[in-house]
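What follows is a short report on a single structure.
A single protein chain has been omitted from the complex, and every remaining protein chain is retained in its original position.
Moving on, here comes chain A:
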């Protein structure tokens, strides 16, 4: 607000022949329409449409897609609105829990997704009375196996707040990654985490993986190659993995969500 360097002197403002704010907004909405009308989370599909989309793409990209088609049973596209990471994560987690409904595992996951997150959000100084509505949407969706509900904006909002809370509660750990581009962690959170429609990046993913106790594996569909293979995968494991009370830790018990990344966008991948 105090930054006046971008603003022309007041008396000149009227004479500038620039489009009005409304005109800019309307234009922006119009060009974004194909994206904003897509379903929040689409049907599960094979890799044909991805192959078609990159038919003229680089050989590396095409090779990566061919490999995905061998190792994964399909993908689910999320709406390209900047919330795709949170939405895809929530949708897939809800799906995983409903696949193992009423197990000790599902109970442990729900404990971690619910009270654990609320505690972190409260500790970070957010008003739980206000934010509790969002948390409830998320907890209800996971409990009821309501995947559509898990893809709702209120859930995206809640996961953003949880992400922000983890960043705030672990300042020392995260500041080092952020202070390059933002003067303070809080400013970063205010502009890159809390607002809707702003995509998630490395710090966000690390934070939410820690909060939810979920391993997030991301395949990068770009033209760069990994040294020991074709696809470059990033696997982000939580500092404190999921603990199932009274049971020995097993690798397959660690919940894992796999996402496919293309610059600015995440879709859900389904392992075979």
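One rule holds for everything that comes next: contacts are C-beta pairs under 8 Å (C-beta built on N, C-alpha and C of every residue); 3 or more make two chains touch, one makes a residue touch a chain; residues count from 1.
The rule is simple: contacts and distances are computed from a predicted model.
The protein name that UniProt records for the chain not on display, among "Vacuolar protein sorting-associated protein", "Translation initiation factor eIF2B subunit beta", "UBC core domain-containing protein" or "MMS19 nucleotide excision repair protein", is "UBC core domain-containing protein". From the options A:70, A:129 or A:246, the residue with contact to the chain not on display is A:129. Interface note: of A:28, A:119 or A:235, the residue touching the hidden chain in the full complex is A:28.
Residue-wise, the contact with the chain that is not shown comes from A:190, picked out of A:39, A:190, A:249 or A:271. Residues 1-7, 10-11, 13-14, 18, 21, 24-25, 28, 126-127, 129-131, 133-134, 137, 153-154, 157, 161, 164, 187, 190-192, 194-198 of chain A touch the missing chain (whole complex, contact as defined above).
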